[in-house]
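Only a single protein chain was left out; the remaining protein chains are all shown in position.
Presenting chain A:
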């Protein structure tokens, strides 16, 4: 990797002396010497002599707050408070303090309690620090509230909750009350409301932070009353929950892999439990200890003192809490909300490696991690580092020591010590996003890369956690939502491709004897296929025990499939070869037509109803063969021949679907390549979405067996993604106020047609697969009579497909359905040329 000069991280937040992984050992000698300059020689070098100005130091201190496990967070916070107070008359310091604090609150939620501690320490000597910070934070809170930026709102509210002992009056309690009232309104108005649920979640997640730093009895009383009122909403199951359940209820007697309760119902129970115990809230860090005087540098104070409420020791400046007005109609925000279910691979098992679902720690830690992950998607390395240092941000002794082996937990447990493994807690949270329904906030590949980075930081600790996660997921593959099983497969194959394809495949050898129609075997087959797509057949085979080798036959190593017309036994062999030669030589269209006419005559003479079918097979197979070298080759050949291909569909639907058949047959050993080509044919409109769906789920249903095939799933998914994405784009453009009103009107007129097209496709899919689920699919009736193991398996696939596609359809309706689309209004017409041009780009498929 000689492209990179090894250099130190210049960024303040990073702890500049870590080994820069990118340099990969290049030029080690020089680095070693530099490091010596910094660390080993006892005298200060030039850099240290020139001390950074206070604003810069405070900024750096805030950014790194609580990161260093060797320094007590109380000391760090107190020290920063002192520096800030000492220089608070400096405008630069004031600005920096406010800006960095507010930015950290919404970007690094782990640090909120520590930042609040700095403000609290500072308040004992300078009332302005708290006054200014509360002022900025509340005005920010109001903005987020009005914009419906609920995550940011929640985090700033959390920060303000941590400061509750500084307020003269009620502080944030009235806000919680108002939020509750809105939630009630929303819930009353619509049964399937989700915004109200989100508001309840925000209330419940704020309460612990409010009470952890404030033991005021009146406040506790207020909270208890509020908690009594949230119960009814929090404990009622939302009708949408079943839609997004990763392990849906089945009629089968199998035990559920995990309960997947809604997060708010869990929070409600956990808070009631905390209340009955007098609010211990053990996992929350208490970085502010009022017993410590701000000037006192070494603080080995006992944390318990503070919990006893020794607040009166010093007269503190109190502050008026600025008024926040909660709008009568609260904004939904940018993204569609769905109920949040608690997903955990490790919770409530024999050994307690993560907080049990009965503990408030489960929801509090999870919420902070998930926010961190989703906010910091722009730097997966930093995120992975924060997750690795997870234990720094919670109360001491919340977790077992990092990298403690899982086998050791039992011993630790018997000693009555904490057993929560930070690695398990972090991995659990990442997986909760990978398996988030309907979709996680970011592309799945982000979460893949985050797991990869976590593994790289601490392979010895993370890899075994992953191993247990994989085994859990595999064990429960039968009952998992099918879309999620494919996400599992996609992640697993991608992950292994980053780690030399190392996995203990031997332990799944017994599953190889199963039918390909069982979810477990289908998972193995699909994973290997995905591995091959990222690598190549021989490489993947070499990583597998011999028992697996029949799954990757030598024929898969042929990079270039054979041209079937080279075989004389193939009908129209001679013409097939001629067409291929002509296309290669770019012969005249009329000459090509002459040969195709011969085929037509032969076919008709043989009594073939639709001669365009064999003609299309010859034409398309020739294109594929000429383009077999790579995707670009086949694309340029298709492009060259597109006129004739485009003319096929309007003449004969059977011939149009023959195009797909030709592709899939030609690339039978590389099913992923076939899917890619079909994808491109959709872009050219050579095949239509409906023709792909019908090809897959009617023509090639194979008595329902097709539903166990990765290729069929991918083909249908890719097609539907294209269609739904387009309808969403149409809606976006329709609502794009920067476009001319007439233009938007035109788009609005096109919307019903586009949407109907999408609905027809969903209906076609659901009809086809639910027919399999109930066993009424035509071929199934012929074939299966009475009890049959295969029939049961096929029906189960039908049920899985039905569930997934009903959900996808419901989700799209929630985004583009009539009910959710407000009437088109003419507003100030700001015509932005750039925006208008962007519209043209949306036509990827039409």
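In this section, a contact is a pair of C-beta atoms (placed from the backbone, for glycine too) under 8 Å apart; a residue touches a chain by one contact, two chains touch by 3 or more; residues count from 1.
Everything below uses one rule, namely that contacts and distances are computed from a predicted model.
Enquirer: Looking only at the UniProt record of the hidden chain, which name from "Ubiquitin-related modifier 1", "Nuclear cap-binding protein subunit 2", "Hydroxyphenylpyruvate reductase" or "Anaphase-promoting complex subunit 10" is the right one?
Expert: "Nuclear cap-binding protein subunit 2"
Enquirer: Given the contact definition stated above, which residue among A:100, A:202 or A:409 touches the chain not shown here?
Expert: A:100
Enquirer: Sort through A:51, A:91 or A:407 and give me the one touching the missing partner chain.
Expert: Checking each option in A:51, A:91 or A:407, the one touching the absent chain turns out to be A:91.
Enquirer: One chain is left out of this view; which of A:188, A:358, A:516 or A:630 touches it in the full complex?
Expert: Among A:188, A:358, A:516 or A:630, only A:630 touches the chain that is not shown.
Enquirer: If the hidden chain were put back, which of A:74, A:108 or A:476 would touch it?
Expert: Candidates A:74, A:108 or A:476; residue touching the omitted chain: A:108.
Enquirer: For chain A, which residues touch the unseen chain?
Expert: 1-5, 7, 9, 11, 13-14, 22, 55, 63, 91-92, 94-96, 98-100, 103-104, 107-108, 136, 139, 376-382, 442-446, 448-449, 452, 494, 497-498, 500, 530, 533-536, 559, 630-632, 670, 672-673, 676, 679, 841, 844
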